[in-house]
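Data block below; observations after.
The other protein chains are all here in position, but one chain of the complex has been omitted.
Chain IDs A, B and C follow the sequence of writing; residue 1 opens each chain.
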């Protein structure tokens, strides 16, 4: 457990994940585009680096947890990117929600240096990350998976192995996020249907989570949707837009319509057009209420 | 437990529910429009009657479990209907999925005779009915609820009390069915998205039900959707159409759009146009696969 | 031209149509549920009657121009309805937008009395009615069509004969209204797309109507949509809802999805939920603008 690990991206997910690794005894070199996020980690022995390239050791392990394709591409292949340094036997443990085609492209770029790309995006919000309760959707070369398994154990409560294709972990993550986002739309329509017909949102939510929807997803989002509390984002609405756009793009590339994703996309566009990008992504439900003539603002 | 109870409607749900009441020691008078469904019940002491009117005793309890508004209206207010016989202090325990406005109309009609209408539609498929594991969504007058509670205990694992308005139980039922139907659409899109991008339907289903979707609803339907086995209907597609039309009508009457319900409605119409009315309602997923260019027939 | 004609329904369409018949020399007996609409017609020789039944002569011609199925059924078959009086060789020239199945039912009811039902709904707004410029979508028995042709000439600029089935005229009318309503949605999205990207609504409208959309429909609605003037209804939004519901119901009965109709339906429901029922039906465009974050109120 004394291996030094590079960690790039200290946002609302990356920070608690890095903390779990420190707790588990790993030495960390961390990097974040905007400096200053690492303060607490530095006190516990992490070292903050000035570039992605400095964050990795040849043949080492580097974790990335970033907002989108562009950010991941920059830290990997851009100026001061880490791919060139990572070199032979290095592992890029790529935990962000990014597009399958970027994953394939990065995997190829790493292969040219003798390094391995592992897709390892996660299910769970920041509280789950802090508790080491993430679910990890893993794909890539078997030997590399074996080497990172103690790190995954430190961060997650379970790992799903999706085979060797470096894109599959990301595809599964997009599929899961699609199910989540579309369920929020459906849930919001259901609660608003109840409300418009005389049943309170909270009462309807409890009825559902006490019966057919007794799953963590529906307890968590049901609480937010029933109370209509959207101001403490676990996952910002603007990030939800990025996700649904990746989902739609991946669907379109594979030639399939995703009409439920269109509904979500449109809700998120309207929310952004109305200036709600900093609310939690569940705030897409405001559009459902407003379309029903219920004033929320 | 020696009260005689009338039971009208011995379909795939009504039959196992009636069986549960016999098990609990109730004497039953049963009626079904198409005769012959009651054979097994008769062997266990139930009496088959020739009209709805004969099925009830003045001041007694009558349960209805029928396919749609028209059937419920006929047995209640039609020729040989039971409302006129039920009389003072009688209770109509109305367990079908019907429209809130019919519920209100019947409640008023019963009130004129001194009887009470209780909404008590159920969540659960035939296997749950057979096991006495239904969830019951109850609304109506408190005293009447008290009197029927032993019957509800014989049929269900839990009762949600939605107040005095005789429509509320039905509204909650429609809301729940909407959530179920829309989740099937979303789930089918998710599994097909995975399939089109190289992840098996079964693998994706297990990943989801092992993490965020660990609820009975998603295990049950996930199995059907992953295997694409639609030929043993727990709930026929044509009945799903009836439900979604009640949901859309109730939404429209309360002036709200339900775009996720429109998606389901359109899938069901296409399935019926293609002659799939006798498949399970999850067969709406065939439309998702076919739109993605996957041939199923 | 001396035949006495009954005219039932003096709304924004019926009144100018009746006026055209007076201009053409017909004697009219008129009826409107709410009295007082006929004042101007009475000055020109029309006689106002107290019931639908009084409005017709045995073997005569009666025109109906009413808001919906319920109103048409009432004046025809309800108490003081005209069907019983119309009798042998009478003609019911049914010009309202109503459901095909009501048309079939009324045709049968009339047939029992030896009368004929002609479907003859119209394309055109009140200004077209006033100018005798309606298009008439006619179906029913050939001999009856021949007898009413001078009346149709007085009211319209052209008649499309859709055969003998009394429902076909109404189906064609619903199809045309669907095309109109869906075009308003599409047009509104197009103009708002232009506006959001820096091209004025009026400029975009003129570009389109000067090129690919050089048809009366697009000039008329383009003007309203570009100026966003919805307060002088040619056709009220609440009537638009009735139409789209007939369209969706007819589509569903024939087992076909109509997703573009769902979009319109949802826009109209939202408009009504926001209290816009008295605006022109083009005001469904407000929802397009609001979803794009443009404030209109």
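Everything that follows uses one rule, which is that contacts are C-beta pairs under 8 Å (C-beta built on N, C-alpha and C of every residue); 3 or more make two chains touch, one makes a residue touch a chain.
Please read all numbers here as calculations on a predicted model, not as lab measurements.
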item: Contact partner of the left-out chain, one of C:7, C:26, C:187 or C:230; value: C:187
item: Residue among C:9, C:81 or C:100 that touches the chain left out of view; value: C:100
item: Sole residue of C:112, C:212 or C:232 that reaches the chain not shown, by the stated touch rule; value: C:212
item: Positions on subunit B where the hidden chain makes contact; value: 266, 269-270, 272-275, 287, 291-294
item: Residues from subunit A at the interface with the omitted partner, ascending; value: 245, 251-252, 255-259, 262, 265-267, 269-270, 272-273
item: On subunit C, residues whose C-beta touches the chain left out of the figure; value: 100, 123, 135, 137, 158, 160, 162, 165, 167-168, 171-172, 174-176, 178-180, 182-183, 185-187, 189-194, 196-199, 203-204, 207-208, 210-218, 247, 250-251, 254-261, 263, 291-293
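The definition used in the following text is that only the chains that are shown with their structure count from here on.
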item: Subunit C residues counted as touching two or more neighbouring chains; value: 266, 269-270, 272-273
